[in-house]
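I have a structure here, written as structure tokens, and I will follow up with some questions on it.
Just one protein chain is left out here, and the rest sit where they should.
Moving on to subunit A:
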Amino acid sequence: MNDMGLIVRTLARATIPLIGIFGAYIVSHGHLTPGGGFQGGATIAGAGILFLIAFGLEEAKKRINKNLYSALEGIGGLVFLGAAMLGLSVAFFYNLLWHKGPILNGHPGSLLSAGYLPIMNLAVGLKVFTGLVSALMAIALYRRWQK
């Protein structure tokens, strides 16, 4: 009994892309609507949990690469730090992209506005998603009670 029944698996095939796209919407619209990096990342990690629950641990072990997720979590943190250090000639966390940037300085309320905030939301979303999925895979792989 390593995965759930046919109905749950078929429903998971339909629901996982829906949750992933909605989480990506929350992350990318973090400066316009409620939500942001953490909330969207946790929502996408919910899709990962649904995959792990519906298809079982063996299938998830084949699909989830530990080194890739660990590296992506580090890259998320580095992108956040890099966006914070863009305007280091003025101050730390100075929003240089908003004040005189080539892109991301659109009219407030549009998607390409708010300077480095979308980049930071994407970085935090990537970090939260990969971190939560890695933590849940580690917990699922623990299995000390069977020895």
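Here, a residue touches a chain if its C-beta (ideal position, glycine included) is under 8 Å from a C-beta of that chain, and two chains touch if they have at least 3 such contacts; residues count from 1.
Assume contacts and distances are computed from a predicted model.
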{"item": "Record-based protein name (UniProt) of the chain missing from this complex, from \"Monovalent cation/H+ antiporter subunit F\", \"NADH dehydrogenase\", \"NADPH-dependent glutamate synthase\" or \"Coenzyme F420 hydrogenase subunit beta\"", "value": "\"Monovalent cation/H+ antiporter subunit F\""}
{"item": "Listed residues A:G46, A:G87 or A:P118, member touching the removed chain", "value": "A:G46"}
{"item": "Where the unshown chain meets subunit A, residue by residue", "value": "1-2, 4, 8, 15, 18-19, 22, 26, 33-35, 39, 43, 46, 49-50, 52-54, 56-57, 140-141, 143"}
